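Submitted below is the structure of interest, expressed as structure tokens.
Of the protein chains in this complex, one is absent; all others appear in place.
Now for chain A:
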Amino acid sequence: MSLVRLLFYVMSFIAVSSALYAALSKNLVRSIFIFFVTLFALAGLYVLALADFVAVTQVVIYVGGILVLILFAFMLSGRETLNVIQQQKGKFINMAKVPAVILAVLFLAVIVNIILKADADNLPWIKQSIAQKNEIVPTTLMTENIGINLMTTYLLPFEAISVLLLMALVGAAHLSRKEGRA
């Protein structure tokens, strides 16, 4: 087994197990902090998929921005948030969660079945891409190419997303201001 494959297994194990812990934990704070670990492990998986720029963006935006935002919202919403969690303590198997478990497991079964049937490694366009040497290999530097593509091929979505970010910023500021003053 090569080192890359071993790293892939370690990273995906950390990602999936910490996501499961975040899902099953009854403590909200613990669930938020273990989500940090999931995001870091996913950044590692992006590196293994040879997308280092996306991995760095993931660390900067998700870990640096979104999680701090979630922690802020948690701290601003106060003690009532925790009361909800304390009520559902007690029984080990909560009957209210059974439908959710069934839904998730069945969906997982369907999606795994589809993935195995689709056989993504033998798709025609992927074979063609490998044959034409259009595949990213570990020695290529992709960041420069991403920058060029962002400013040429994908300029329109880039501008659209910048306008959308401005709108989200203004909207979030408008929603979270104090009531009373029109």
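Here, a residue touches a chain if its C-beta (ideal position, glycine included) is under 8 Å from a C-beta of that chain, and two chains touch if they have at least 3 such contacts; residues count from 1.
By our rule, contacts and distances are computed from a predicted model.
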| item | value |
| --- | --- |
| Omitted chain, identified by the protein name its UniProt record gives, among "NADH-quinone oxidoreductase subunit K", "Chemotaxis protein CheA", "Ferrous iron transport protein B" or "ABC transporter ATP-binding protein" | "NADH-quinone oxidoreductase subunit K" |
| Interface with the unshown chain - residue positions in chain A | 2, 4-5, 8, 12, 15-16, 19-20, 22-23, 28, 31-32, 35, 38-39, 42, 45-46, 48-51, 53-54, 57-58, 61-62, 65-66, 69-70, 72-74, 76-78, 80-81, 84-85, 88, 96-97, 99-101, 103-105, 107-108, 111-112, 115-116, 119-121, 125-126, 129-130, 134-136, 140, 142, 145-146, 149-150, 153-154, 157-158, 161, 164-165, 168-169, 171-173, 175-176, 179 |
